[in-house]
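All protein chains but one are shown at their positions in the complex.
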Amino acid sequence: MKVLFFGRLRELIGVAEETGELPEEMTLAQVFERYAKRHPKLAEFRNSMVVSRNQEFAAWDTRIAEGDEIAFLPPVSGG
Amino acid sequence: MKVLFFGRLRELIGVAEETGELPEEMTLAQVFERYAKRHPKLAEFRNSMVVSRNQEFAAWDTRIAEGDEIAFLPPVSGG
Amino acid sequence: MPAIIEEDKLELVREAIETASLMRHVRGEQDGAIVAFDGFVRNQSHGRMTRYLEYEAYEPMALGKMKEIATYIHERYRIHCVAIVHRLGHLEIGETSVFIAVSAPHRGAAFEACRYAIDTLKKTVPIWKKEYFADGAVWADGELPPTPPSAKSAS
Partner (left out) sequence: MPAIIEEDKLELVREAIETASLMRHVRGEQDGAIVAFDGFVRNQSHGRMTRYLEYEAYEPMALGKMKEIATYIHERYRIHCVAIVHRLGHLEIGETSVFIAVSAPHRGAAFEACRYAIDTLKKTVPIWKKEYFADGAVWADGELPPTPPSAKSAS
């Protein structure tokens, strides 16, 4: 399991990428909450971010599986 | 008075430009008819052309004045 | 806002159009977007293989109509600068016949102004194209520019 953070979220938690084990059956929302506990300021961004699973935008109630690559993504500003 | 022909009209009458006197009070339609008499094939194009006076598109019933530059213009195909 | 700003570039040329230099020309520090249209010679027309094209123009009037287009898009859209260059004479397959570049602070205006410019050029600028094929040549079908219906109503 790989968890990635970008932009202001990366800056906020000071980490771009974490690899580790997470319990299967967890939803993406629950994964986010684990990080928000460690980094309380993260919770403020919950409504202005999206999440991806295996490089596709995903619903927050999506359940994770082994080997997933999860990313927390602030509003995009390319172009 | 200068009269110009472009594109297929120029090819048809074999002349790009004529300078000369034309009676004032003539309309652009009447100027065209003078040329159509000399070059009968020209008449076939009467409905698929426009006319300009002093480099502005003009109505056929516009009256000419001394020093005018008149041009007969086939459908444009620039670009 | 001035009708045509100094930096606009409206030209008829007889040599290859230097498109990269026109892209640089319209670029300003306050801008964020350029939209460019590059029109060039297709290798066929109505199923016949084209050998080359010849373009001719009523040059002073064509430049006047190009200026009208530039004036209009400055008034209508929030753009910074426009370049409209049309080539005349002999053109080979693949060569650029017309290049339009529009710069603006934001992309919407640049897209709309560039589209308006080429659409209007094709309808109102007195330029004509003759297509040469292996077995002959034809004047391209074109568009009749809109004209006033009567001098009485127009004046």
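When the chains are written out, they are named A, B and C in that same order, and each has its own residue count from 1.
Here, a contact is a pair of C-beta atoms (placed from the backbone, for glycine too) under 8 Å apart; a residue touches a chain by one contact, two chains touch by 3 or more.
Every value quoted in this text rests on a predicted model; they were computed, and no experiment measured them.
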- Omitted chain: which shown chains does it touch? A, C
- Task: Considering the whole complex rather than only what is displayed, give the residues of chain A touching the chain that is not shown.
- Result: 4, 6-8, 27, 48-52, 55-59, 61-63, 71, 73-79
- Over the whole complex, note the residues of chain C touching the chain we left out. 19-20, 23, 27, 29-44, 93-94, 105, 107, 111, 114-115, 118
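One rule holds for everything that comes next: only the chains that are shown with their structure count from here on.
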- Between chain B and chain C, what's the gap in Å when you average each chain's C-alpha atoms? 24
- If you look at chain B, which of its residues touch at least two other chains? none
